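Attaching a single structure in structure tokens format; questions to follow.
All protein chains but one are shown at their positions in the complex.
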Amino acid sequence: MHQDSLTSQESQSPDAHFLGIRQRSLDLIEGFSAEDLQIQSMPDASPGKWHLAHTTWFFDHFILRSHQHNYRPFDNRFDYLFNSYYDAVGSRHARPERGLLSRPSLQQVLDYRNQVDLAITELLEKHGDNSALQTLVVTGLHHEMQHQELMLTDLKHALSRNIFALPEHKASARNGATIESRFIRYYESITRIGANDEGFSYDCEKPKHRVFLEPYELRNTLITNREWLQFMADEGYQNPTWWLSDGWFYCQKAQWRAPLYWREHQDGWEEMTFEGYQPVVLDAPVCHISYYEADAFCRWAGWRLPTEYEWEHSVRSAGKSHGHFAEQTPWHPQPPTSETEGLCQAQGTVWEWTSSAFSPYPGFQPLQGALGEYNGKFMANQFVLKGGSCATPAEQMRFSYRNFFHPYQRWQFSGVRPARNIDL
Amino acid sequence: MHQDSLTSQESQSPDAHFLGIRQRSLDLIEGFSAEDLQIQSMPDASPGKWHLAHTTWFFDHFILRSHQHNYRPFDNRFDYLFNSYYDAVGSRHARPERGLLSRPSLQQVLDYRNQVDLAITELLEKHGDNSALQTLVVTGLHHEMQHQELMLTDLKHALSRNIFALPEHKASARNGATIESRFIRYYESITRIGANDEGFSYDCEKPKHRVFLEPYELRNTLITNREWLQFMADEGYQNPTWWLSDGWFYCQKAQWRAPLYWREHQDGWEEMTFEGYQPVVLDAPVCHISYYEADAFCRWAGWRLPTEYEWEHSVRSAGKSHGHFAEQTPWHPQPPTSETEGLCQAQGTVWEWTSSAFSPYPGFQPLQGALGEYNGKFMANQFVLKGGSCATPAEQMRFSYRNFFHPYQRWQFSGVRPARNIDL
Amino acid sequence: MHQDSLTSQESQSPDAHFLGIRQRSLDLIEGFSAEDLQIQSMPDASPGKWHLAHTTWFFDHFILRSHQHNYRPFDNRFDYLFNSYYDAVGSRHARPERGLLSRPSLQQVLDYRNQVDLAITELLEKHGDNSALQTLVVTGLHHEMQHQELMLTDLKHALSRNIFALPEHKASARNGATIESRFIRYYESITRIGANDEGFSYDCEKPKHRVFLEPYELRNTLITNREWLQFMADEGYQNPTWWLSDGWFYCQKAQWRAPLYWREHQDGWEEMTFEGYQPVVLDAPVCHISYYEADAFCRWAGWRLPTEYEWEHSVRSAGKSHGHFAEQTPWHPQPPTSETEGLCQAQGTVWEWTSSAFSPYPGFQPLQGALGEYNGKFMANQFVLKGGSCATPAEQMRFSYRNFFHPYQRWQFSGVRPARNIDL
Partner (left out) sequence: MHQDSLTSQESQSPDAHFLGIRQRSLDLIEGFSAEDLQIQSMPDASPGKWHLAHTTWFFDHFILRSHQHNYRPFDNRFDYLFNSYYDAVGSRHARPERGLLSRPSLQQVLDYRNQVDLAITELLEKHGDNSALQTLVVTGLHHEMQHQELMLTDLKHALSRNIFALPEHKASARNGATIESRFIRYYESITRIGANDEGFSYDCEKPKHRVFLEPYELRNTLITNREWLQFMADEGYQNPTWWLSDGWFYCQKAQWRAPLYWREHQDGWEEMTFEGYQPVVLDAPVCHISYYEADAFCRWAGWRLPTEYEWEHSVRSAGKSHGHFAEQTPWHPQPPTSETEGLCQAQGTVWEWTSSAFSPYPGFQPLQGALGEYNGKFMANQFVLKGGSCATPAEQMRFSYRNFFHPYQRWQFSGVRPARNIDL
């Protein structure tokens, strides 16, 4: 078993596991119409329908075409339409125009899913002991899980552009956290970072290697909305002192003055959630903030973001620390209720920005072929996030998982856990 | 009866007339899914669903709110969503984001149409003799007809961005025109241009006024695809000599090398139609060209575009000259088969670019209130087109009708009828 | 003698006339450094040095190369650098990068001017009776005069981007106009518009042709700063009611709230002039406004802009009406002091926007060859201005002169004389 994974599927047969994860994608779109799943609200996002088709294409293209004898694809043109970014696969539909694909229809995409699912389960029944095949299927399922999260974040963004997307009920406040915040000290060490070859992991998590850590402190809890409101009240969004130069430029251009999805109401700040607009819960972790905001907040507070190494070292030491994952609704971060080795909500709840640029580990080898484009070609201008969020499938998460986004992006469920230096 | 109108509805009762035109909007979307009607393929275009809702809002906002006692709108938020550009009405949804409105659904919009149609017919039954009301209803119907054409042109554009939008069958060529092209001479005159107060017309068509015309010649037939291919073969798209400065800039930026919807195939040029890709029919009028292209073609040929005054003078003299309107499919221009006073296809078939900028007529008075924004505020940077197209409802057309678009736009069914100077 | 021209040069020999106008270009740059003449403050403007070189290139390229035996150009590369927009001449330096040409230096450009002036005067001495040559030289001089004005407007714009461009002295106010404003009535007529073949004129002013005018009224005086301040006080810049749709978009994007070069000061509005910042003179004509602003002002006031035909008809009837031209400083519009046939400052002072798009006259024939690009290729998206300004050389002006700019441009000395309709 994987040393890192937070969940286990031993009891499931490979095809039950396969079908279970595939089904979850369909569960997530319950309540959304074909029209909801058609729209692309910004170039960074993709339509729900596109996610459903693209994840299917992954099995279609990378597995069935090479492993299925006499394979007849559902539609040859899907190779053009539903390739995301694999240059080695050939040309493809322009990303910002995914929302224009009214054809194929949602129904055709669901039929496509069915046909591919059937073919994959047949293949697994016949060749389930083929380890190359197993690896590809598991990769496809992890890929599917990544897109389950992206589909949620993209749908949330799409709904935010519709004025009557959601009920406007006011949930009763869920404040009342009892976990006091404090910094936990970690002494200098040589730590081992990344994944080894047991269990599934992406190429960018490998090889496991040694990193020297100077002493540091990491906060037990995430930054809360209460703290964020203090930053705002102190004109955090108006004062260049706290901001990176690129961040200040972006903040002014995009006219940021609060996290994404917040709006000011006569009774105070509200935020859009999948359950409609809600008053901001003061003790809940702040969410939907960019790297630039996370970094500015930390400077203002006299702290800093942790490196990905510090984060992994601390959280791995603490052991499993299940926060709130996508299996559990609401898809919205909640105040913490318990600690694991002192750390609260270190997995799930919100992705945690680190100060580490997404770079190759020493000895990094991308996968051969088109799948080598999965991670390696994004190693510039992006920062690593750790730990997963309340929109992440739990099974996907592990200590070595490296998520990455551009520093201006904030439509993911991203938050902050600060670190600080120690003068010894 | 209107002196100009090409069709008549005397035999119909007002509410039958109303329901007939409203129904035609629904007839046009047959075969299109909710997803097809959701997408907005460029900022100039709107989703089909939006057109269906906006034309309904026009009756809702401008008639029912003021004439219906105790009127309860279908949804108050529609005033924000489905106002197109009336600043006097208040703020509105951003035009380039119309494609993001997955809510309300197509079904809700159809329900909206039903409720409004019912309310209007009730109103017409009760107050059918109220002439202010009648005028508003007729205006709403002309507005609806304009949007019927826009809906077709926008759907065509949307389909063009989908790789499997349409069947790819090849129609048998429909060449074989027997009308020989020639120029018809018109001597100097003082002509009366525009609409008088009988029948329906827009404010920008008024007042009827006098214009002095120097002698000119106008061609009996439209420019054909055959002639356009000669222009292309002579490097018309590569030679700045023929182009307006702004046009050449645009041509290079957009990399034009043929009309919109054309593509080169091993057997020659094809064009996308509502019936799929078809070989270009040599004797059919060229279509989907911008003002810049129309103007460049004329310079290359040694001709020029007519003014809107020359056009109206000639066509009015010829009398009714029914070409091919939207009531008749295919929605695609066909070769000419007959002449009226020498002029072929002077109404319907394709909109004809004129060299006249869209400007106020002497004595122009915009309507009072929000409807004064209908035409008057667009009187800069646009050129007048005359005559209607194969996507225009016949009832909407009259000699004085002034359509207007920016010189770079080419997704309308627009073509060219050249004029030339006479040295006397 | 030219029927239209406002000045006469009969007494001068052709080469004295040539050298006189060429010298005036140098007079205008007195007080500006090589660095001032280097900069290009926006893509619409050109550096002073570039103007000095381009006007010289016009004589070099269009005259000396074809008329001078064994001509050795000053530098062959200048054909690439100093061609403005003649596609027929070949490729050229990118317009927005004119400000990057630090080489050749100002001194080299002045040497270039000297060499070309010498060659032209020699040519005129030898072949002064060659009428084709004469025509080209006169064309070159009119071209030079156009650029003298552009050089002033471009230098003014360049200075406006420098915080210590100019002395900040406050001139004493020069208010006190005694001319009362009123509208002058003109009855319907067939008028003759444009230039005939006597004297110099551009191709776009020809042929002289007949236009029918419905009755109208034209104001004797230009709109004043006092009136403009009333428009501003009534939230003219904040209210879409008065604006063309494209104009309102531009107004918001560019955040206009006053004419170009105005700034608000604790004591009221000031404007930048060649003599430094000055309090706005209430009785002086408003200046540096775009077509969009001019049009919005007129709608607000219940008036409209005149067509170019109405303008030419009225001013031609009034006869010569010398306003204030560039020979007289300050280069800034002054309050009116006298009337000619009722019209004040109808020539010089400020260019007057008309509602006429810049279009070909009936029978228009562009010049043969590269000079055919001089005017004809700009006949889209621009509006005609009439009458000249306080930065225009007087000799260049005539009733038929058609200046043209895009409706958003406002760095020219442009103002408004309103017209209005008559209900008879």
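Letters A, B and C name the chains as they come in the text, with residue numbers starting at 1 for each one.
Just so it is clear, a residue touches a chain if its C-beta (ideal position, glycine included) is under 8 Å from a C-beta of that chain, and two chains touch if they have at least 3 such contacts.
It should be emphasised that the depicted structure is a prediction, and the values quoted were computed from it without experimental measurement.
Peer 1: Can you list the shown chains that the omitted chain is in contact with?
Peer 2: Counted over the whole complex, the chain not pictured touches A, C.
Peer 1: Touch as defined at the start, partner being the missing chain; which of A:Tyr292, A:Trp311 or A:Phe413 qualifies?
Peer 2: Reading the full complex, the residue touching the unseen chain is A:Tyr292.
Peer 1: Among the options A:Leu110, A:Leu244, A:Ala301 or A:Leu367, which residue touches the chain absent from this view?
Peer 2: With A:Leu110, A:Leu244, A:Ala301 or A:Leu367 as choices, the missing chain is touched by A:Leu244.
Peer 1: Kindly state which of the options C:Ser105, C:Thr135, C:Gln238 or C:Gln252 is in contact with the chain not pictured.
Peer 2: Only one of C:Ser105, C:Thr135, C:Gln238 or C:Gln252 touches the chain omitted from view, namely C:Ser105.
Peer 1: Which chain A residues would touch the chain omitted from the figure, given the whole complex?
Peer 2: Within chain A, the residues touching the omitted chain are 85, 87-88, 188, 190, 209-214, 216, 240-241, 243-248, 291-292, 295, 304, 307, 355-357, 359-360, 362-364, 377-381, 383, 407, 421, 423.
Peer 1: Can you list where chain C touches the absent chain?
Peer 2: Chain C touches the chain not shown through residues 33-36, 38-39, 41, 49, 75, 77, 80-81, 93, 97, 99-106, 158, 161-165.
Convention: only the chains that are shown with their structure count from here on.
Peer 1: Of all the other chains, whose mean CA position lies farthest from chain C?
Peer 2: The most remote chain is A.
Peer 1: Measuring from the mean of all protein Cα atoms shown, which chain centre lies nearest?
Peer 2: B
Peer 1: Give, as an integer number of Å, the spacing between the C-alpha centres of chain C and chain A.
Peer 2: Computed from C-alpha means, the inter-chain centre distance equals 59 Å.
Peer 1: Take the average of all CA coordinates in chain A, do the same for chain B, and state the distance between these two points in whole angstrom.
Peer 2: Chain centres of chain A and chain B, defined by C-alpha means, are spaced 47 Å apart.
Peer 1: Which positions in chain C touch two or more other chains at once?
Peer 2: none
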